[in-house]
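Complex shown without one protein chain; remaining protein chains in place.
Which chain is which? They are A and B, in the order written, and residues in each are numbered from 1.
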Amino acid sequence: METKLIISPSPHIHSGDSIEKKMYGVLIALIPAFIVSLVFFGLGALVVTLVSVFSCVLFEYLIQRFLLKEKTSISDGSAVITGVLLAFNLPSNLPIWIIIIGALVAIGIGKLTFGGLGRNIFNPALVGRVFLLISFPAQMTVWPEPGFFPMTYLDATTGATTLNMIGNHFGTIPDYTSLLLGKMRGSLGEVSAVALLLGFIFMLLRKIIQWYIPVFILLTVFLFTGIMNWINPAEYASPVIHLLSGGLLLGAVFMATDYVTSPVTKGGMIIYAVGIGIITSVIRLWGAYPEGVSFAILIMNAVTPLLNNYVKPERYGIRK
Amino acid sequence: MKTFKIGGIHPPENKISGNKEIKKLPLPEQVVIPLSQSLGSPSTPLVKKGDMVKVGTLIAESSGFISAYVHSSVSGKVAKIDKIIDSGGYGKDAVFIDVIGDEWEENIDLSETLVEECNLTSDEIISKIEKSGIVGLGGAAFPTNVKLMSGKDKVDTLIINGTECEPYLTDDHSLMLEKGAELLVGIRILMKALNVQNALVGIENNKKDAIKHLEVLSRKYPSIKIIPLKVKYPQGGEKQLIDALTNRQVPGGKLPADVGVVVQNIGTVFAVYEAVQKNKPLVTRIVTVTGKRLKDPMDVWVRIGTPVKQLIEFAGGVPDGTRKIIAGGPMMGKAIVNTDVPITKGMSGILLMSETESMRKTSRVCIRCGQCANVCPLKLIPSSLMTFVDFEEWSKAEKFNITDCLECGSCSYTCPSNRPLLDYIRAGKGKVNQIIRNRK
Partner (left out) sequence: MNTILLSVIILGGIGFLGVLILYFASKKFEVYEDSRIIQIQNILPAANCGACGFPGCSGFAAATVKSSSLDGLHCPVGGNAVMTRIAETLGQNVSQVMQQIAVVRCNGSCENRRRINKYDGEKTCFIASGLYGGETPCSFGCLGYGDCTKVCSFDAIRMNDETRLPEIDEEKCTACGKCIKACPKLLIELRKQGPKSRRIYVSCVNKDKPAVAMKACKVSCISCKKCEKVCSFEAIIIENNLAYIDDNKCRLCRKCVSECPNYAIKELNFPIKKEKVENI
């Protein structure tokens, strides 16, 4: 029998890019930050990350297999990313049972209730994180002291974050070297600016993300806090400290750029990023919480469908 | 180096058939010349069964404003006028001619000598181009005379498209290397027809020898500039090429003539030279026959109407495991239904692909990475357009300028979820255009 010729519309070739390639690219970009967290928070960072990743993947598998009865999608790597990002937003001395609850909320409520990858409105890791922050404020706001490969987990000595200190005017703020390297108290993945920027550069080179969102978030926060600092330096900290402390870089580079929950077009991305920057600064300067990146991203996630619908690029060839 | 500014991709070039002499395909036993080879309405046949024709005999005349003359590409006897299955599987009217000998019409100059002088006026040139049945040879097959008329006395620049941005294809490259002198004469004829003082030839930088060759030849003519372009797909799209060479942007719904430019394909230029200087109508064209597993990929001069089968035989036969045969390049070409399909004026290449190369992967859910919007050369948002078409929201699709799409396929090519974006957009574009027409 002669073989049937295949007919199909053009194009007949494909770049070979896939969801997996993109997701594993993001994971590679997260490696430097993970190494830094291992150095400063040691055993605790390892335990928290492993538990978070493992439970995220497991919950995705169990829910898809037994509750939704559909093909599982754990191999595409998105659950792993959610696990890592959730862990990166937690203090390294968080008890295992709380992490598991966080993972369940992140995957179960943040992702799969909406229909899984591609359909969720909010960044799943942030949904998990904010849930934990509100439910377990005591455990979620004590931060272990950074060391050098400390072998402590639940028994780590703790203190307040930089933002906490500048918000409430106490303690000594770490010097700039520590801020850049990440030798300070904070969530385990958010501390090192250098490592996060390395990841950012990697993702840019591999064309995994576009630069608009991170750059515009950082720019907005810098300008906003800079102006406030210029008006009243005694009350408001310098913008550089704002850029380098807290979850801003982690949020700007890895969380706000989550494909599914960020806008598609350049214009939309810029509005979204500026929105995140403003909300973050407002919460940091005047809010009850010292840190506001998570809330800012979640709020702007909710605006994303609107931006996708209304912000369209100008028609080709028509200039204003 | 110059290139267009918005979007674009760089697929593997795979130009495996290049750097060879252009061969001539032996005459087939029968040619099948379709009556609708160009954009627009089908031509009206002038011959009937049993008529004897020579090479270059007019067999069908233009039947409307956008329609083209068709000439016999062989000498022999008209066997029948009947339906032939075209590349899409639909029956189309065609003239079947049994080949007897190879006798050309008397007024056609078959010598290889270069004729430089052209004393015709602009209108005479355009009318000669029309009578020779010349259409755009880059793929769209738009009648050349109509395009020239639209830009005559209105434009200031003639742009020649020598980019050949489609992967695999090399026919324009070979043509530029072998027929450089003729091409320059052709460009000057077109400049005269349009009454312009400037011509820009855009060639992608992966054809350095062709750029060099034409640069040397064009030194005599300061009005013709050869411009190397950065390799990027879809540089051969009219709007992209105009943007790359002149920084002008053709707004949606407008023609290149509206920004003072007419674009012609390099293959068309050669056809124009032959028609005007040698009285030779468009009866042959150069076709790339290629494929990774094909024995002898090459560029061939083919008589219009030759079955694709014959061309593939000449290049070493269909290799085992071939599952897809594409007329044109892999980005914008059309997979043909069988190898009895005749070569038409708009077919620039025949590409053979194995199953692993050609089968699509299963499409998955959109992760809204925005890559399609990023590579779209016309600032569209393919992912949104696909959704609009899927839900039949035609007014929204129109508002998001679906009709601007040039069907370059960059979105589908780049999508990490393997979504068939262009399938939907192409179908939706047709529908929206129809709605707009009905409104008028």
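One rule holds for everything that comes next: a contact is a pair of C-beta atoms (placed from the backbone, for glycine too) under 8 Å apart; a residue touches a chain by one contact, two chains touch by 3 or more.
What you see is a predicted model, and the numbers here were worked out from it, not measured in a lab.
From the list B:Pro12, B:Pro26, B:Gly64 or B:Gly91, pick the residue that touches the absent chain.
B:Gly91
Touching the left-out chain: which of B:Val337, B:Leu385, B:Cys415 or B:Val432?
B:Val337
So that we can see where the missing chain sits, which residues of chain B does it touch?
Output for chain B: 83, 85, 88-91, 323, 334, 337-338, 358-360, 363, 420, 423-424, 426-427, 430.
For chain A, which positions touch the chain that isn't shown here?
4-9
By definition in this document, only the chains that are shown with their structure count from here on.
What whole-Å value do you get for the distance between chain A and chain B if each is reduced to the mean of its CA atoms?
48
Taking the complex as given, what residues does chain B use to touch chain A?
For this pair, the touching residues of chain B are 6, 9, 11-12, 89, 167, 239, 249-252, 254, 323-326, 328, 330-338, 351, 353, 355, 357-361, 364-371, 373-374, 377-381, 383-384, 400-401, 404, 407, 409, 412-418, 420, 422-423, 426.
Write out the stretch or stretches of chain A touching chain B in their complex.
3, 5-15, 17-19, 21-22, 116-119, 210, 259-260, 262-266, 269, 308, 312-319
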